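One protein chain omitted, others in place.
When the chains are written out, they are named A and B in that same order, and each has its own residue count from 1.
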Amino acid sequence: MEDPRLRLFAVIAISICAFLSTVGALMTLAWWAVLTPGPRLLRQSPAPLFALVPVALISALGIATGGDGFSYFIRMTAIVLVASYAYQVRRPGEFLQVCGWMMGNRTGFDLGLSGEIGLSSLELLGRDLSRIRTAMQLKGMSLSWNTFGPIAGGMVIRLLSSSEDQADLLYTRGYSEGGTACPRFSRGTWDFVPFFAAIFFLILSFLEVRDIFILLQ
Amino acid sequence: MIHLHGIQHRILEIGDLSIPPGHTVVTGWNGGGKTTLLRLLAGLELPKAGSIMFEDRKPGDTECGWVNEFPGRNMLFSLVRDELSSPLRFAHIPCDEVARKVGECAEWAGVSHLLPRRTHTLSGGEQVLTSLATALIGRPQILVLDEFDSYLDHGTADAIDEKILDSGARYIIQCTQNPDLAARADRVLLLSHGRVHAFGPPRDVFSGLERCCYYPPSWRLGRGTGL
Partner (left out) sequence: MELAFEAVHKRRGDFTLRASGIFGPGVHLISGKVGAGKSTLAALAAGIMAPDTGTVKKNGVSSFTLSLQFPEWHITGNTIGEEILSWGLNAEDVLMRVGMKGRDHDDPLAISRGELKRLHLACICMRKWDLLILDEPFSGLDCRQKQELCRWIGEFRSGILLICTHESHFLPPVDFLWEMRDGVLFALGRVPEALAAWKQAPPLLKSLLCQGILPRNITEDDVREAAWKIRG
């Protein structure tokens, strides 16, 4: 989906669909597997799968205590996979453009700018991790429980220091309130297919399973 | 004129100092307080004691272009194009004008080919050129540059230097470790252990430093050799 507006609305709709019921979550998984490049992206960069570890633990705890851990696992897995797809396909600057398009050059720009800075901080964290790995390799260090603590602490400190740099840059570049978002979007030929599919699945998920079969008949 | 009076801040101790408009180079040993002074002039920090006035205004009230000494810490956005356009967009300039000015400024700084690139994929020198273009795109009155030239080859540094002088900034305050660049400035501020060791035209500042490595090599070697 090239148009970030359609992608954003589709992701919101399908995430609500997954949250509402197990059937909705199964439809979401089908949407993710068939209509998005999510599976391919996940094979290229499987890091988001780590987010499923706590989900699996909580689900196991739910099942062990007699709760509905299975449903929780399916729903959360669907949400995590859709979120990882949305994160992996995003292009720099588009969040600011979408917010500017939706809410204008004041509120929209401010919200979009915060989002962009937040996303770059996430990227920075990822790069910082690979930088530390390189630094350790060059020093001949290996990761152990003794080194893990200071390194994790250091990453937090660096993230805080980078937010100071960001504040400096905002200040010297004259940021006070809002700005021109300059939204410009391009749309792919098949963008509407996953968008309408997401909306359709969301509507279906509001219906009872029994109603779906009645509708199908 | 920039007036500094009774400054006490971290390592810095500056009594009275008046910096006229033009190109001022700040130089000195590592850890001597150069960056601290530059941050004060850019309005990024307030002095613990003393005052700084740009003509009749405080540092924060004047448009200022700033380049950090760590090239990677000058980047706010993920794309070079967004980086360059940010001061204009923050100033609510219409999109068409932003696009035109970004194109012109990128051409001027020689970074047009970098516009679609991601900022973290740039080399140190490319990051510096991008930061410099971003600092200048809003045509600031004061330009504060912290050792941006240490990641540039001499050809690029010289070419960019000429462009900076031609940028229209009323005050260019530049920290450098290149004595030949200092020799070409309007005046040199030599800092040592947070204090002003010498301030004035390059000839005056360097006159007593012929035995020191700060003495511009082009002067040392150029005399009588025609180099």
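Here is the rule we go by: contacts are C-beta pairs under 8 Å (C-beta built on N, C-alpha and C of every residue); 3 or more make two chains touch, one makes a residue touch a chain.
This is a predicted model, so every value here is computed, not measured.
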| item | value |
| --- | --- |
| Option touching the unshown chain, where B:His92, B:Arg117, B:Lys163 or B:Arg184 are the choices | B:Arg117 |
| Which residue of A:Ser45, A:Ser114, A:Ser161 or A:Ser176 touches the chain not shown here | A:Ser161 |
| Interface with the unshown chain - residue positions in subunit A | 131-132, 134-141, 147, 150-151, 153-154, 157-158, 161 |
| Chain not shown, touching residues in subunit B | 28-31, 34-35, 69-72, 113, 117, 121, 123-126, 129, 147, 150-156, 177-180, 212-214, 217-218, 220-221, 224-227 |
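Criterion: only the chains that are shown with their structure count from here on.
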| item | value |
| --- | --- |
| Intercentroid distance (Cα basis), subunit B paired with subunit A, Å | 39 |
| Interfacial residue positions of subunit A with respect to subunit B in the complex | 92-93, 96, 105, 109, 116-117, 119-120, 123, 127, 162, 165-166, 168-176, 178-182 |
| Residue numbers on subunit B that touch subunit A, as the complex places them | 42-44, 60, 63-66, 68, 73-74, 76-79, 81-82, 85-95, 98-99, 118, 120, 134-135, 138 |
